[in-house]
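A single protein chain has been omitted; all remaining protein chains appear in their positions.
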Amino acid sequence: MIIQTLLAQQAPVEAIDTPAIDWAILAPLLIMSVGGILMLTFASILKTLSSSVWSIAATMISLATAITVIPLWMRVTDTENSATSTLANAVAFDGFSLFLTVVIALSVALSAMLADGYLKREGLEGPELYVLLMMSAAGGIIMAFANDLIVLFIGLEILSIAVYVLAAMHTRKLESQEAGIKYFVLGAFSSAFFLYGIAMIYGATGSTNLIDIKNFLAATVLDDDALLLAGFALMLVGLAFKVAAVPFHFWTPDVYQGAPSPVVAYMASAVKAAGFAAIIRVFVLTFEQYRTDWQPVVYVLAILSLLVGSFLAIVQTDVKRMLAYSSISHAGFILVGVQAATERGVAAVLFYLAVYSFMVIGSFGVLTVAGGTGDNAHSLDDYKGLSKRSPLLAFALMIFLFSQAGIPLTTGFFAKFGVISAAIDARSFWLAVVAMISAVVGAYLYLRVIVTMFFAEDDDSEEDGADGEATTAEPIDIPLGAGIAIAVCVLVTVVFGVWPGPIDDLAREAIPRLVAESAAVLQIGN
Amino acid sequence: MVEIAVFAVCAAIILVGAVGVIAARNPVHSALFLIQTLFGMAVVFISLEAHFLAAVQVVVYAGAIVILFLFVIMLLGVDQSENLNIEPIVGQRFIAGVVGVATFALMLVTLTGSEDAITGQPQATGALGDELTDANNVRQLAETLFTDYVFAFEATAILLTIAVVGAVVLAKRTQGEMLPTPRNTLEIREEAYQARIDARAAQLEANAAESAAADSASSTGEADADLVEASGTGDETDGGDA
Partner (left out) sequence: MEITANWYLILSAALFSIGAIGLLIRRNPLVMFMCVELMLNAVNLSFVAFGDRLGDIAGQVSVFFVLVVAAAEVVVGLALVVAISRRRATTTADDLSVLRG
């Protein structure tokens, strides 16, 4: 009675009109994140299950996420203007976000398969790794869908915080935890810069929503765009850290070397893809009008990444560090496509991200298996004679390295060709020349590893006794999950290397767009 | 006039606290200076009419986050002093200074370059009321949070789940031995470190002998500097052994 009286005395409170939700668009994100939470729940109840079960479950959930995209893709490519937004324009629905969702989901599936054998070999407990992988991927998907700078920031943090933990996941290995804390400190540092950039852009435009920002910039001539430009600079610093572009790459070699190899596979593919998703949606799409302001900066970042990545990779003696530097130079190549700031450039970047994910996961997959217990045997010497200990692994790694080098008949060739021709289209000739030089230097580096695997003899073995030696070298067991993952990556790299059409077509259709919800829906939100 | 006074006092509190955080040798002192900065910030929020945020600032930051810091410092017993006279990596402070000054200069130029640097569209998301009572402020925040930012709000659920899972994974006791670090890097490094300290001590002795022999006024300053450095090295060794 008293309560009722009290309630009656309150001023009438109007209910808040919450925005309309298009659940279908959120389906991939929901499957990935709810799948992670469900696995967490079940893993705490069913403790006796073999850890392989969780690996299979994580793979299935990720594949389900990728499959959900198919009907959405049909919907978005159905007519010219199917792209839209939902949830008060915070979530973008276009081909670009769907394409990257698939890339991220497949990266998770492959990394989860690699992780199974790794966890068993290292004697680590399982489910948490898969849970964190999937949650982190949910953050990546949020970034791909983000139409609002705050949403983008939250997605970035979900992605990164999970990866900090994943990098430190090998709790019995000091290097792993050092990698975790180094990544954490530098990651938090770069996030702060990114966030400061968001604040500047908010001050300069009055909104954090990309659609509002673009409309505002299109309608207004800014007398003073200093605040906006400062925002560009700070945001670029933050995102360049995440995609490991020079000069913001210091963490990469250390973290790649120390972190568990399956996690590195995920970092090199999905984290990079999500970072570039943010760069393209914010810079290429939203700030298209100001591209003469940010293009030179991306130009310099690209050139530095290409050169530093390739040349420093040569002097490395640790294969994992070498691949870390090579991933920096790949970031440079992708930035070449970003710098073009054209639809063709975006398509080239998407193609690059998709095929690079497979080759880099494959490479680190082979490293996972070949690294031996402790995941430490990664010096170039340890790879001597890998072709004898495991011809299949050596062959697979050869394919991936050829592809990373951009040798024809692999996907890597078309990826590099795509970004370089986009740069030439955009009249950035010098950038294209530097990219080609970097590709040549990179080819030397990859060939060095291949030569070591196939032709370098162990110190005491004779050259002509190659066949006889095979019995003395101990063969490497390839766990089933890792075997399947590596085989899939080889197939994708070779098949689409001969016949790149399908991926290329999809990448060209996956155009990023900023489209507000229909006016009727908008009304409910406001 | 009152406004200026409040701003000046708060700015002083905030900046002194911030400098204290990075200059205090003892992490506990740093944490206390951090609280000082956070309180100053809360007052600034009130003067900017963000009343609810001011309360949240005190409750969440000072009440939860800094307590967590202090708790971990005490738990680990890492409240030993860090010697700040030795620059660990040559050129590190210079680079840090350049980064900091560059960021500050960028903002200074941006803001003072013209009369009105803040070019944003006013009230793009939702107007701040004129007469802000606390209830109004809270209501406005809630409305915006559950309409324009509802997706970000939901996404923070994933973020918090990850934080919990991550903390449990990392802080859990692990079974089994630590794996050896490759090529005994740790031992090599420790030997090198010990050698460096020995060299320092030898140099110090030599210097002392020299200054005793030639008791000219000019060498006193140099010897003093060496003494400071040497005592610093000693501190660090203690820390390492603890």
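Here the chain labels run A and B in written order, and each chain numbers its own residues starting at 1.
Keep this in mind: a residue touches a chain if its C-beta (ideal position, glycine included) is under 8 Å from a C-beta of that chain, and two chains touch if they have at least 3 such contacts.
Values in this document were obtained by computation on a predicted structure and should not be read as measured data.
Undergrad: Which of these, A:62, A:208 or A:305, touches the one chain of the complex that we don't see?
TA: The missing chain is touched by A:208.
Undergrad: Of A:125, A:224 or A:318, which sits in contact with the chain we cannot see?
TA: A:318
Undergrad: Using the definition of touch stated at the top, determine which of A:46, A:70 or A:188 touches the missing chain.
TA: The missing chain is touched by A:188.
Undergrad: Which chain B residues would touch the chain omitted from the figure, given the whole complex?
TA: These residues of chain B touch the chain that is not shown: 3-4, 7, 11, 14-15, 18-19, 21-22, 24, 27, 30-31, 34, 37-38, 41, 44-45, 48-50, 52-53, 56-57, 60-61, 64-65, 68-69, 72-73, 75-76, 78, 82, 88, 92-93, 95-97, 99-101, 103-104, 106-108, 111-112, 117-118, 120-128, 137, 140-141, 144-145, 148-149, 152, 156, 159-160, 162-164, 166-167, 170-171, 178, 181, 185-186, 189, 239-242.
Undergrad: Need a quick check: the contact residues on chain A for the chain that isn't drawn.
TA: Answer for chain A: residues 150, 153-154, 157, 161, 164-165, 168, 171, 174-175, 177-182, 184-185, 188-189, 191-192, 195-196, 198-200, 202-203, 206-208, 253-254, 257-258, 316, 318, 321 touch the chain left out.
Here, only the chains that are shown with their structure count from here on.
Undergrad: Contact residues on chain A for chain B in the complex?
TA: Counting only chain A, the residues touching chain B are 16-19, 33, 37, 40, 87-88, 90-91, 123, 128, 131-132, 135-136, 138-139, 142, 148, 150-151, 154-155, 157-158, 161-162, 164-165, 168-169, 171-175, 180, 200, 202-207, 209, 212, 216, 220, 222-230, 233, 374, 376, 525-526.
Undergrad: Taking the touch rule as given, give the residues of chain B at its contact with chain A in the complex, in rising order.
TA: So the residues of chain B touching chain A come out as 106-107, 109-111, 113-114, 116-125, 142-143, 146-152, 155-156, 158-159, 161-163, 165-166, 168-170, 172, 174, 176-182.
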